[in-house]
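The complex appears here without one of its protein chains, the remainder shown in place.
This part shows chain A:
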Amino acid sequence: MSARRPLPRWADIALLPAINLLMAFLVSGLVVLFVGENPLHAIQVIIYGAFGYGDGFGYTLYYATNFIFTGLAVAVAAHAGLFNIGGDGQAYVAGLGAIVVALALDQTHWLIAMPAAIIAAGAMGGFWAFVPGWLQAKRGSHVVITTIMFNFIAAALMVYMVNRVLKPATTMAPESATIAVDGRVPQLRQFLSFFGYSPVNLSIVVAIAALIGVYILIWHTKFGYAMRVLGANPTASRYAGISNSRMIMITMTISGALAGMVAINEVMGVQNRLVLDYVAGAGFVGIAVALMGRNHPIGIALAALLFGALYQGGQELQFVIPGITREMIVVIQALVILFTGAMEGLFRPSLERAFMLMGPEQKTEAIAVSTAKPES
């Protein structure tokens, strides 16, 4: 019974997620085996489907774009000690800002419409997170509760807005008018034919900019410093004269604005109109992405790519192997989220023990402990 020591950094950020992922795939493999299919073949299909050809890779990147935004949203809040699980609702409401601006400016040029829509979507997503932040800062209502409630409010609000306000009289489907071609975010396939018909678009550039921006914000600004003090020790931040209430409100707003960028990808880059439920759970995947990416932009980029690949590879899987249904894909995705997210710490203790035995100086000591006999 000796004191446990933390893992070396590389093991914490690389080895542990890799083990978790491997476990998720192993269990998924068993499930695939159980329904009578070949797991190795399934893996092969997933990998090929996600990375093997231009269209598939494009889809992977398109999904990853969403997950980068929602993962960053969770990570920014997490650095300030806040658990924003309302990324879904924030991304959804942000669509209002995006569609209104896009429809208003779609006769100009995407270089005008896109930045304006980014601001509008960010403002709407930020507002949707600011309110729970304000409630926590001023009223003590926990953001975990309020942000999840705001997801439901967002869903109801959007159904109303789409059906009663945004839907043109000429359409039957619950969707807004379509954005004119000039107002849409350009597709990457317009520049690189490699991507075939996949919907990956310039929003991915925004996502990369957001990754860099968040990195600078958290580790190179005074605001980021204050945010991390608050997240690590709220008493110390009050001691340091940091206004915790103001920090909570601003951080939640930034977090919501980041989640809101999903609307740029979906509304202006893919659907070209506002449809119901376009977020499709990306907000929740963001939680797993941030957890797996250790709240660091590089980790988030990699984790987002992984989940993007799973989504795209999963789609491919149900086409290629008919025995694996849509529900099976969801099971596999759930297993990955379970192992990399919810049960993230499952293998930490045993890994820590293993490391204590592996270090050169620890090894001799471990041997000494196990061979020592009390003199009697």
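As a working rule, a residue touches a chain if its C-beta (ideal position, glycine included) is under 8 Å from a C-beta of that chain, and two chains touch if they have at least 3 such contacts; residues count from 1.
The rule is short, and it goes like this: contacts and distances are computed from a predicted model.
K.L.:
According to its UniProt record, what is the protein name of the omitted chain, chosen from "Insulinase family protein", "Simple sugar transport system ATP-binding protein", "Succinate dehydrogenase/fumarate reductase iron-sulfur subunit" or "Diguanylate cyclase"?
P.N.:
UniProt lists the chain that is not shown as "Simple sugar transport system ATP-binding protein".
K.L.:
Among A:107, A:221 or A:325, single out the residue that touches the unshown chain.
P.N.:
Answer from the full complex: A:221 touches the omitted chain.
K.L.:
Give the residue, chosen from A:34, A:194, A:239 or A:319, that touches the chain omitted from the document.
P.N.:
A:239
K.L.:
Which residue from A:74, A:185 or A:229 sits in contact with the chain not drawn here?
P.N.:
Candidates A:74, A:185 or A:229; residue touching the omitted chain: A:229.
K.L.:
Since one chain has been left out of the picture, which residues of chain A touch it in the full complex?
P.N.:
Chain A touches the chain not shown through residues 1-3, 5, 220-226, 228-229, 232-233, 235-236, 238-246, 356, 361-362, 365, 368-369, 372, 374-376.
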